[in-house]
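Structure first, then comments.
Note that one protein chain of the assembly has been removed; the remaining protein chains are unaltered in position.
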Amino acid sequence: MRGVLTLPAASEQAGVVDSIVLGLLVISILIVLLVTALIVGFSVRYRRGSPAPRGPLPSFARRDLEMSYVAGTALMALFLFIWAAVTLVSLGQPVRNAVEIHVEAKQWMWKTRHPNGAREINELHLPVGEDIRLVMTSQDVIHSFFVPAFRVKMDVLPGRFTEIRLRAIQTGDFVLRCAEYCGTLHARMTGRVVVMDPGPFARWLAAQPQADDIAKEGEALFVGFGCAGCHTPGSSVHAPDLRGIYGRPVHLSDTRVVQADEAYIRDSILQPRHDIVAGYAPIMPSFSGLVSDADLERLVAYVRSLREGSGP
Amino acid sequence: MSGDTARIERAGPEEITPGERDSYLTHETGILSWLLTEDHKRIALLYMFGVTIFFFIGGAAAVVMRLELFTPGSDVVEPDTYNRMFTLHGIVMVWFFLVPLIPNTLGNFLLPLMIGARDVAFPRINLASWYLFMTAGMLLIYAWIAGGVDTGWTFYTPYSTAFANSHVVMAALAVIIAGFSSIATGVNFIATTHMLRAPGMTWFRLPLFVWAIYGTSLVMVLATPVLAASLLLIAAEHALGLPVFDPARGGDPVLFQHIFWFYSHPAVYIMILPSFGVISEIVTCFARRRVFGYNFMVYAILWIAVVGFLVWGHHMFVAGQSLYASLVFSFLSFVIAVPSAIKVFNWSFTLYRGQITFEPPMLYALGFIGLFTIGGLTGLWVAAVPVDVHVTDTYFVVAHFHFIMVGGAVTAFYGGLTFWWPKITGRLYPMGWARFAAVLMFFGFFFTFFPMFIMGYLGMPRRYQVYPEEFHVWHVMASSGAVLLAVAYLLPMGFLGLSILRGARAGDNPWDATGLEWCTSSPPPRENFRTPPVVRERPYLYHPDAIGPGHETREPHRRQGQQS
Amino acid sequence: MSVSGTAEALHEPWRSLRRQREGTSFGTWVFLGSELMMFGGLVLIYAVNRALHPDAFTAGGRETSLIYGTVNTAVLLTSSLTMAVGSEAARAGLRRLALRTLLATIALGCTFLAVKGFEYNEDIAKGMIPGPGFPLEEPAAQIFWALYWIMTALHALHLTVGIGLVSIFTYQYWKLERLHQSPAFEGTALYWHLVDIIWIFLYPLFYLMGRS
Partner (left out) sequence: MSGLGENLPQTAREIWRRAVPVWAALTLLLGLTCGLAFVPLGSGNVMVALFIAVIKALLVAVFFMHLIRPDPLLRLAGAAALLWLLFMFTLTFSDILTRPRPMQPGTVTPRTFDTPAASGVRAF
């Protein structure tokens, strides 16, 4: 039996969460002690037949007392809320240059894919100390990506992306579980997260077979879906040039400026009319429902790979 | 004035005349007189019969689960069976046990008595609601026998609509019908409280139990229809393929969770608010004190009933809800801690300078305050988003809501049952056994559910049939505690049942309580009061205004009503 | 109006007929509030999906039958008129007027259901059933139509219950088994009007989208 009460704190937020938990634990214990003391104390002192004086309530035990614990509870609740909310917002700040790893859940397994196309099943290798962004979606029902050692959990839904941001601070093997009930083998939908030092991680990553260079596959789809017909320089249709677009700010016709990240590219394929690039007509058809999730990832990977002066 | 004189003074002709011959139990006989009764007291007993059956069914499912979880591996049932068991446990315990538990049994029995009415506003609808409830129960049992449901009681889509090949539609239908039974009860209680109060029974003279039932009814009426809507959509999507939440067509499964929790979070308050009422009655009676801060207690009930509707999103912090919405719901969830604190501290201060005796109902009530405090405090944990992210969907949450619903509502129900049993049946039960059962329930409960907090924090997810070795010790503790708990639940059924046959006559007011229900005979006559009561007092006048109760003697308390 | 009539219409646990009527009205209102929440939940689902997929909902809305919808709205509004007159007439003891208008209410309710039947028939003929082979291209238009079927069917179910209630009470009234003082007429009328109000909102949501 492994340690009964030990739970490693292997990510940056684990420590933060644990400190809030510690605060809550102290507050809870104090209040439980207070209530127990009141109840047991009064029960003993004012049991029937005890010689304790009764008589009218003293003046403090009136409205003032009530107001004081109403105010006390309210202030404590407010303090806890602010503590938790500030923590939450600071943990949720987007980080530049996070390594984006895709997670796909299905009944009852986890599939992960690294930026270079390396794939894993029910395993996830991570470098220690680097910012990681897990972009997750489900193929069937709702699952939930739960790594207790990281204190992270996020539902993985079909039809949309959810994400987890984290940074591992401790190497080792940590268990990954599905936390949202997903059918027969829900309890067996587990995996492991291996956090490695950067050196070994790089070696591990390089050793992975990259049989499917997904950007390459994406290129074939780019032609197959007819994207190339418009988005090639020199095309007769006036459409934005995609070379080098990834990671750059894009000016939209409604004066907004957005970062061309994966989500933006994905949206532009599925809902092209939402974000029209300034100076272009809204002529692109939606590919929503026509492109499968896997194909979409390939297309996005291809667009990512386009450098200035390269490509179509 | 000595206690004995007080006793003699109270013993008017009222107490001597009524035999049991003309009580509500005996004024009509035969099975049909029960099945077609419009008497709220008999309907309460019908409900008690119903919820007892479902308590056994839900309990049986829990037994299977605890057996399976005794060891880490899969060795008692198949995974699919396990999934069906926790679903059955959830559906039965939520909609067929906890929701009707106090409102439909004790509430149905006591609400008209406490406000001095002859019956509830719509007696026939009251009976119809019992039939709806039983029909729903039959449907659910049918669905269970036909193969069961494996969606979890939460019916989350798309699992429930596209992937569960079990009797989802039947179960959803059963829950919808049970919901309408709940709505009928709620409408009835609201109308009763508004329209049928005895002369002089103003709003701020109502016993807190009536306020609690009123708040509960409010929640029943306003939340339950939304559950019906959400499950209707699930049933339509599952059976007819009408894709409202289908992600492949742009539907939003999280939207289902929103409207599901719009009911199911307030449903927690359907379960716990009536307990607040029960505890207030018991604590005042056995501390011989006026309730501390009556007005605040009322405001707290109403506050909970209203704000309880605004916090449902804290079930969805990791569900794919936006950060902004999570912050809003987190804030509102912290807000609801305040009225709960008012309740706990006001009960504690009601004990102050009292004259406390430890009859069984009082032991249940004191246990309730302890367990509810822990349940409520862990509510703060799960309201803090970063902590909830870690503990949600784990045994921590399982422990948290069992502390509220079982440690809270069920304990309060047993407390209320032992408190009003003499009124309901006219008989006394063996106090020693009852005290033992109350203490056993507290410790059994603690051993069953407290380990779940720990293993939840260590990362044991809910609804797992198999689990890693490291959680074994906690599960063994929980399973062993469950044995104690089961004994503590079964024991009162035994001695209460026996008391009907061999219990001593209780007399009209065995606890010297002040409520209107104690003014009439035990058991009460069909029409509740032989002469309509008139109310001239606030509730809980257990001692004269400025003076607390004495050391030894029972004080000359004043009852709320006088029968002219 | 005899005193005995008053006594017969009075039921336990009420002490006066006036109080009983108030109680019935109030209880019905509380129940209607509950009903409103149920349809409100469905309208919320509609509103969210419309906010997410405005184009698909417009496209879906174009395919409903405006003629049937409008005729049915008119029928239902008229039935509300007869129902209101019927319950008032019963209260005032105008037996002939009450019986006639209540019968008219039943007839109008049945007309609504009949027209609805024709409309459903046409919808089915057009293939507007979500699933494979759905005629509209936008996937989310199927959500619109799923909601159309569920909400209109649920409304029709409510109306059927209403017709049943009015029929029973009218029959009893006609047979002199129910006195005109009975609070049932007022209660049923309130329910009927609520069913009407729900339709008043369903009409723009399902029939007026995407017409311009």
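Each chain carries a letter (A, B and C) given by its place in the written order, and its residues are counted from 1.
The rule we apply is simple: a contact is a pair of C-beta atoms (placed from the backbone, for glycine too) under 8 Å apart; a residue touches a chain by one contact, two chains touch by 3 or more.
Not measured: the values here are computed from a predicted model.
Asks: Where does the absent chain touch, in terms of which shown chains it meets?
Replies: Computed over the complete complex, the missing chain touches A, B, C.
Asks: Which one, B:Q321, B:T448 or B:Q560, makes contact with the chain that was left out?
Replies: B:Q321
Asks: One chain is left out of this view; which of B:R42, B:H167 or B:H258 touches it in the full complex?
Replies: B:H258
Asks: If the missing chain were put back, which residues of chain B would it touch?
Replies: Those residues of chain B that touch the unshown chain are 162, 194, 218, 222, 226, 246-255, 258-259, 262, 309-310, 312-313, 316, 320-325, 328-329.
Asks: On chain C, what residues meet the omitted chain?
Replies: Touching the missing chain: residues 1, 6, 17-18, 21-22, 25-26, 29-30, 32-34, 36-37, 40-41, 44, 47-48, 51-53, 66, 70, 73-74, 77-78, 80-81, 83-85, 88-89, 91-92, 94, 97, 131-140, 142, 181, 189-190, 193-194, 196-197, 200-201, 203-204, 207-209, 211-212.
Asks: Can you list where chain A touches the absent chain?
Replies: Interface with the chain not displayed, on the chain A side: 106, 135, 137-140, 158-163, 224-226, 263, 266-267, 270, 274, 285, 288-294, 296.
Definition applied: only the chains that are shown with their structure count from here on.
Asks: Suppose every chain is reduced to the average of its Cα atoms; which one is closest to the average of all protein Cα atoms?
Replies: Of the chains present, the most centrally placed is B.
Asks: Which chain's centre, taken as the mean of its Cα atoms, is farthest from the centre of chain A?
Replies: Of all chains, C has its centre farthest from that of chain A.
Asks: Mind checking the centre-to-centre distance between chain B and chain C? Centres are C-alpha means, answer in whole Å.
Replies: Comparing mean C-alpha positions, chain C is 35 Å from chain B.
Asks: Can you list the residues of chain C that touch 2 or more other chains?
Replies: If we look for residues of chain C contacting two or more partner chains, we find 139.
Asks: Going through chain B residue by residue, note those that touch at least 2 other chains and give them in order.
Replies: Only 248, 250-251 qualify.
Asks: Tell me, which parts of chain B touch chain C in their complex?
Replies: Residues 38, 112, 117-123, 183, 186-188, 190-191, 194-196, 221-226, 228-230, 232-233, 236-237, 240-244, 246, 248-252, 255, 259, 262 of chain B touch chain C in their complex.
Asks: Flag every residue of chain B that touches chain A in the complex, lowest number first.
Replies: That would be residues 79-80, 83, 150, 152, 156, 158-159, 162-164, 247-248, 250-251, 253-254, 287, 292-293, 296, 318-320, 323, 326-327, 330-331, 334-335, 337-338, 341-342, 344-346, 348-349, 351-358, 366, 369-370, 373-374, 377-378, 380-381, 383-387, 389-390, 392-394, 454, 457-459, 461-470, 472-473, 546-552 of chain B.
Asks: Spell out the part of chain C that touches chain B in their complex, as residue ranges.
Replies: 12-14, 19, 22-23, 26-27, 30-31, 33-42, 44-45, 48-49, 52-53, 56, 130-131, 139-140, 142-143, 145-147, 149-150, 154
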